[in-house]
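What you see is the complex with one protein chain gone and the rest in place.
So, chain A:
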Amino acid sequence: MSNYSLFIIIIIYLAILFYIAFIAEKNAKSKWVNNPYIYTLSLAVYCSAWTYYGSIGIAANSGMQFLPIYLGPVIAAPLWIIVLRKIIRISKQHKISSIADFISLRYGNNRFIGALVTVVCLVGIVPYISLQLKAVSETFEIMVDETSYISKSIWDDSTFYIAVLLAVFATFFGTQATDASEKHRGIVASVAFESVLKLAFFLVIGFYVTFYLFDGTTDIYDRISTVESFKSLSTFGDIGNGFNWFFMIMLSFLAIFLLPRQFQVSVLENNREKYLKQAIWLFPLYLLLFNVFVIFIAWAGKLSFSNDVNAEYYTLLLPLQQDNTVLALLVFLGGFSAVISMVVVSTLALSTMVSNNLIIPYGFLDKFSKSQPEKNAKYIKVIRRVSIFSIIILAYFFYVSFSKALSLYSIGLISFVIIAQLAPSFFIGIFWNRGSSRATKVGIIAGFLTTLYTLVLPFVMQVLTGTSEFSDYGLFHIEALRPSALFGIDFLSPPAHAFFWSLSINTLLYLTVSLMFKGNYRERNYAEMFVDSKNYASLQDSALVWKGEAYVSDIKNVLNRFLGEQRAQRALSIFFTKYKLPQDTQLADARLINFSEKLLTGSIGSSSAKILISSVVKEEQISLVEVLKILEESKETIASNKLLKEKSDELQHLTNRLKNANDELILKDQQKDEFLDTVAHELKTPITGIRAATELIMEDADMPAEVKAQFLSNILQDSDRLSRLIHNILDFEKLETGRQELDMRQHDIKVTIEKAINGVSQIAAKKHIKIVTKNPHKCKLNYDEDRIIQVLTNLLSNAIKFCEPNTGRIVVDYKLGNASIEVLVSDNGRGISDKDIDFIFDKFYQTSDQNTIKPQGSGLGLAISRQIIKKHHGKIWVKNNQKSGVTFGFKLPFD
């Protein structure tokens, strides 16, 4: 068959697949696309080129060991009802988009775990993909019979073009929607179609070989039993082999859950949980049918060809030997189908992981949060497409570099062992809520490293050094560190051995670390949701211990960027309706946060979704800036409190002042009342005298003349007193209220004193009282002379009043001080009693022991004097003399 015609057939076949995928995408809701059989057939993506070709190779060279790889899934299938259903349910609720997403979400949306799982998957699966490419390449060569042809560059290597075509196919149907959790109907339908083809063509070749080339199974058995190695090919072998079997079954048991492509088709592409009911018997049946003829084809090939022929390709070589090109072509297309389905689904799953768990959370998030929704969707798709191409190209180069050392079976097993490292955190995690993120990290890394050491490193060393020294003697030639016989366990096959050690270490560390360290609150909540998935729906909305605040508008902004405005709006309004919240809710609650994370998880993976949502949600982690802001605010509060306190104090002060002023006013009012009372009394007294005397004079015509004269004199006296009183009252009032201005001029105090003495000399002369001045010196200073004369007159009058007639003697003196002049008026009268001396300057105060003749004072003289001196900023006082009499003094300042 020519190179080109085969290539054209491949193109035509791919076109058919495109068409099927396209139709399926178009009729995504059709029953033909959504049914348990399509689902089950899509699960058969498990059967890759390894199954199609590799099993026969194993069967031919090692006997029954190809079987455990299928027994594991067969054993696993009945458990799907429990385990897979739970995984499907959780994944749907959380819009999980890959196994990396699933595991990272279980451990609190841990970004690192997502990335770690992605890396593990990449390391495990990329060689596996390159293995598929190798199968295509080799079968292609067999078909065109170009075994001698060695491609010089990738440009004339057909495998490269096939790889690119596969990448295009995966890209086209794998990245239609930004939301990776959305179903890929086209791919699933084509995978199902391929599954039918590969099984059909495999059965056809099985029949052809067994019943056409040979006379049925008995014939083959009879013939092969004569071969010397038959026993080893048809039995389980010794106890060591039994362990191998056990571990291989276990390995494949785990792989059927954990392989990214299996997770993709069984979990993510699952439409209804009830499809599982058909799948649990149909899928084992499919595997059984696939394995029916393996052993016979292998034996037939062994009988037909020499040992140097690659037993893996007996299915192709046997019809070609008979020149049955059509049958060979069908077999080739069956194998090609197995390759396509595996490569496409694997790269799709891996690319989702790479974009959602590796690239986006570790670099593109910032960019996303800033740009537009359409751009974001485009970016995400571009990242996925680039990832798909990169993975396939990487696989291609891996194939080019390591193709000679690759065996379908060995590489397949290495893949399985690597992927199996996810098992403890995956399986234990969904049933045991103590499993923590730290334990997951430690377990996976330790298990992965162990696998690398025991399985990958020997292989790589052998390829690099060309000798098996490393695997034979171990690291530094330490016996216990022999990669395939670690610590003396040397009876297992390398994969079983690696699996045993890595998974034991992984599981042990996972359990130990989980028991030693508790996860944080977020992690424990997710753990609870995963483990307790029955009450899960109710738990999930309320379980999140969530302290923080977020605004619906902020969250909507984020959603807009990734879902577009319409979808975001629709999603939010559905959410609000579901929880009976008003459509214009402002503050987001924990439920909305969860809901939004889930919405975003489909597009960008759970850890990225978490990061994005937390960027608008103020969670428990408070940044330094926020702390400072809070401090600032409390400082402001303190400051305003302080201000308030100050204001309050001020107000209190004002109140106090007001109260004092009021008290003072009340006192003043009382004083005013008293003053008015006193004034009224003082006025009434002379009036009474005048009134009575006048009445008597008028009524009594017989009044003697001298009496009448006396009364008239009294009336005159009282009138004078009255007018004086009124004058003084007004004067005092003027001085006290401050309305009286002083006429400040320079005067000589000596002159002023003389003037005052002159004013009272007549009264003094009447009582024969002597008034003397001592100081002969002049002394000039500023004062209101009239007022000072008034003061002096008051003092002199008082002195005269209290002095005994004839013996009375009044001395007026003055002394110069530093800043003032002191004027003293002393007499030799009776003095003032101690109980009066303090009140002598009060208005209307009159001493209790006055002369028998009522003094002619108004009772205001000294009060007025005090006011006058006060106005001069001076001081007035009184004190009793030592011997007799009293001294009044006042000081006047020079300025």
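One rule holds in what follows: a contact is a pair of C-beta atoms (placed from the backbone, for glycine too) under 8 Å apart; a residue touches a chain by one contact, two chains touch by 3 or more; residues count from 1.
The rule is simple: contacts and distances are computed from a predicted model.
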Just go with whichever of "Response regulator", "Peptidoglycan lipid II flippase", "Cytochrome bd-I ubiquinol oxidase subunit 1 apoprotein" or "RsbT antagonist protein RsbS" UniProt uses as the name of the absent chain.
"Response regulator"
Out of A:V382, A:V463, A:A639 or A:L696, the sole contact with the unshown chain comes from A:L696
Where the complex has a chain not shown, which of A:K668, A:H681 or A:K766 is the residue touching it?
A:H681
Cross-chain touch to the chain not pictured, restricted to A:Y107, A:F173, A:F332 or A:F711, is A:F711
Those residues of chain A that touch the unshown chain are 677, 680-681, 684-689, 691-693, 695-696, 699-700, 703, 707, 710-711, 714, 717-718, 846-850, 852-854
